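Worksheet for the structure shown next.
For this view, one protein chain was removed and the others were kept in their places.
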Amino acid sequence: MSALNEQKKQRPKFLDLTVIRLPLAGYASILHRVSGAGLFLMLPLLIWLLDLSLSSTPEHLALFESITRNVLVKLVLLGLIWAFLHHFCMGLRILLIDVHVGVEKQQARSSAMAVMVVSLSLTLAFGLKLFGVY
Amino acid sequence: MTYTVRKFDAVVVGAGGAGLRAALQLSESGLKTAVLTKVFPTRSHTVAAQGGVAASLGNSEEDNWHWHMYDTVKGSDWLGDQDAIEFMCRQANQAVVELEHYGMPFDRVDNGKIYQRPFGGHMSNFGEKPVRRSCAAADRTGHAMLHALYQRNVKVNTQFFVEWQALDLIRDADGEVLGVVAMDMETSEVVAFHAKATIFATGGAGRVYYSSTNAFINTGDGLGMAARAGIPLEDMEFWQFHPTGVAGAGVLITEGVRGEGGILRNADGERFMERYAPNAKDLASRDVVSRSMLTEINEGRGAGPYKDYVYLDLTHLDPQVILKRLPSIHEIGIQFAGVDCLKEYIPVVPTCHYQMGGIPTNRFGQVVVTKGDDLSSPVPGFYAAGECACASVHGANRLGTNSLLDLLVFGKSSGEAAVASIRENVKAHKPLPVDAIEKSLARLDRLNTQKDGSNVHETRVLMQRTMQKHAGVFRFSQLLKEGVDKILEVAQAVARTEIQDKSKVFNTARIEALELDNLIEVAKATMISAEARKESRGAHVRDDAHDTPETPDGRDDKNWLKHTLWHRDGNRLDYKPVQMKPLSVATIDLKKRTY
Amino acid sequence: MSRLVVGAHYGVKDWLAQRITAVLMAIYTLVIFAAVLAGATSSHDAWRGFMAHGVVRFVTFLFIISLGYHAWVGVRDIWMDYIKPTSIRILLHVLTLLVLIGYAGWAIQIIWRL
Partner (left out) sequence: MTTPLAMRTFHFKIYRYDPDKDAKPYMQDISVVCDPMDKKLLDAMVKLKAKDDSLSFRRSCREGVCGSDAMNINGKNGLACLTDLAAFPEGKPIVLRPLPGLPVVRDLIVDMTQFFKQYLSIKPYLVNDDNLPERERLQSPEDREELNGLYECIMCACCTTACPSFWWNPDKFVGPAGLLAAYRFIADTRDQATNERLDNLEDPYRLFRCHTIMNCVDVCPKGLNPTKAIGKIKEMLVQRAV
């Protein structure tokens, strides 16, 4: 029996996420988690920027200006904008599903698509603003 | 040779409806019970039953068990044993009510009682007009029932051995049954299950035919094991061809479709059943409907490019009724026939569905054999229930919904009989014979070492095609004679099957070879019994049995009102009389069957 | 066979709290966005003035608390999914809590000092 237990313990599992095909809602859910984690990790930066932006010390304001003009920081901020928008839209979708709205298969597929489209196009809009295109 | 022995009070082989019902009886009585099953219980073929379970609850219109009994005897073409039939019909209400108490989600009528629909051959007032007797959970009655029975077994802590293949019955020199030898499919370990009572609930063997509504697992394992252990098989010539299998696919379309108002039509759109059964029409019993359909096809009125099927028409029914009462049929139509039955006809053809014969038992589920003058002497320690058993309540033709009833009633009674016998008579386990597992090991060894043998898949297909051609819906004396020779030839190939896969881990090639060993016993029994029975009765219809006043529709009561018993040893046949005397009511007398 | 050890009985509370905080934060976000559109960030002084307003200060405070709780449940869920050893998980839970409390304190202090 112990040999059998040994064999059982060594059994492989198929769990290769690169070949398992998820529905769009599955990817949207993963992104919900990823965006949430990203926002959490970047909280210090955001709070720090808030601190600087509300500071009455001119040096702080100058620092704020120079930081937010940095392209790399802008890219990070763009990422955070997307993260926030995706987390926001997906969160709304989850809340609706929690109150039994859009819980049918087809609706869930459409709403996942809507989340992706809305959050990405809003990100684009904010991104263009961020980089001063308009 | 040392091997593992596991001791139980009782061992049940098979976890379909009958096995689970028997197991409940045993577990609830506190006996140490093992249930062996080659698939997880809810995957047993009971799960595929659709239309309902018969009981004269009378929830929507007047009904009683005596009418049900009359219909069953008539449906059996008088080959059914009337004592067992009375027993079953009288137990029906309780059997169904128990299921409801276990939690089975029956459909309901407005007053909250169980929903019932009409079904083929079930009539009120001794054959007058169709009656609502089939208790249904949409068209998933078997699924709902099997799950409810499994769940109840979970509640009472029945011990399951899942994915164990039973190999052989253990019988000692006195003929007593002392358990089974079984193999754990995951490891190929062979174990002797030593028991005071052994209950076979292994289901049917519909896979002997090429075209079948049956699951892959329906390979007559219990019949093969019983036959190899010297138990005869009863009435194996009687196979039900269900009228409505999806043409080409074989998937079942429940008779409940016709119960809800569905109509069979030929290529001309004619409702041809009006000609064959003016009273019951599409709800005549299955043998009658299947034969009528094939007559239409044979006379050139079949539909399709090869004129080889007829239509099942639901398009005139209210779509809401179809989606509520027959949701799976709607799915099956789309999945397997590519038609939307709300708008289009479903192409259907008679397809092998149910084995009326089996291991001979009495109404207590005890397996009986001839012993001296006693034609029904119980084999100590051995019970059988469900499709593998022949009680015989279906005789030459089963009525729809009586199979689920059969497995409930006789599952329970076999369990009860086993409990009573263990409590009253058997104190300790009788010792196992020294060679208890030898035969099984020899079979496994043969498979592992066979060289230049026959291919399992090809041999199985050859057997199935032979059965289909030589022992189909219509039977011809010449084809049957040839069929016997051919099937004996196939049997020789089966004895030499070879597998390439020798792995010890979940070796399904080995399982399929072992299943073929069982199927071939069933095929031999069927072909030889059918060749010998020189009359037409129920599902067994011969070209050389003529319709005369003495032999209505070819039925020869003078010579053939008797049960066939096929013995594996020497392919010997003998016969025993039909029990014409019921338990409490008058005999239902022989007469010509019309619907 | 390992036994099934479950039944912590706080599932619904955190689940509900995460939803309620989400709704609060969503509303707050929309309000702030509207304020920005209305010119709250047109100048540094406007921005400071806006954020210093009593009502804004109060709802921002609520937002910070909500964010902390929301993030706590969310981040904890991540550890629960991917980190199996109990000791490491407890450590991560504690760190997450401490960090979030610290962030909240920092953010509240920023608002309060206005």
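The first chain written gets the first letter, and so on, giving A, B and C; residue counts start at 1 in each chain.
Operating definition for what follows: a residue touches a chain if its C-beta (ideal position, glycine included) is under 8 Å from a C-beta of that chain, and two chains touch if they have at least 3 such contacts.
Fair warning: this is a prediction, and the values are worked out from it, not measured in the lab.
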TODO: Mind giving the shown chains that are in contact with the missing chain?
DONE: A, B, C
Task: Contact residue for the chain not shown (choose from B:Lys504, B:His546, B:Arg572 or B:Lys591) - done: B:Lys504
Task: Hidden partner chain, touching residue among B:Val13, B:Leu26, B:Val39 or B:Ala384 - done: B:Val39
Task: Identified contact with the non-displayed chain, of B:Ala337, B:Ile422 or B:Leu444 - done: B:Ala337
Open item on the list: Considering the whole complex, not just the chains shown, which residues of chain A touch the missing one?
Closed with: 7-8, 10-15, 19-23, 25-26, 29-30, 32-33, 94, 97-98, 100, 103-105, 108-109
Task: Residues in chain C touching the chain absent from view - done: 2, 4, 6-16, 77, 80-82
- [ ] Using the touch rule from the top, list residues of chain B that touch the missing partner.
- [x] 39-40, 42-45, 47-48, 57, 93, 96-97, 100-103, 105-114, 137, 140, 143-144, 147-148, 151-152, 154-155, 186, 215-217, 247-249, 251-252, 304, 328, 331-332, 335-339, 347, 455-458, 499-501, 503-509, 512
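The rule is simple: only the chains that are shown with their structure count from here on.
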Task: Centre-of-Cα separation between chain B and chain A, whole angstrom - done: 58
Open item on the list: Roughly how far is chain A from chain C, centre to centre by C-alpha average, rounded to an integer in Å?
Closed with: 16
- [ ] Please set out, as single numbers or ranges, the residues of chain B touching at least two other chains.
- [x] none
Task: Footprint of chain A on chain C - complex, ascending - done: 19, 22-23, 26, 29, 44, 47-48, 51, 71, 74-75, 78, 103, 106-107, 110, 114
Task: chain C partner contacts - residues on chain A that touch it in the complex - done: 33, 36-37, 39-40, 43-44, 47, 50-51, 53-54, 56, 61, 88, 91-92, 95, 98
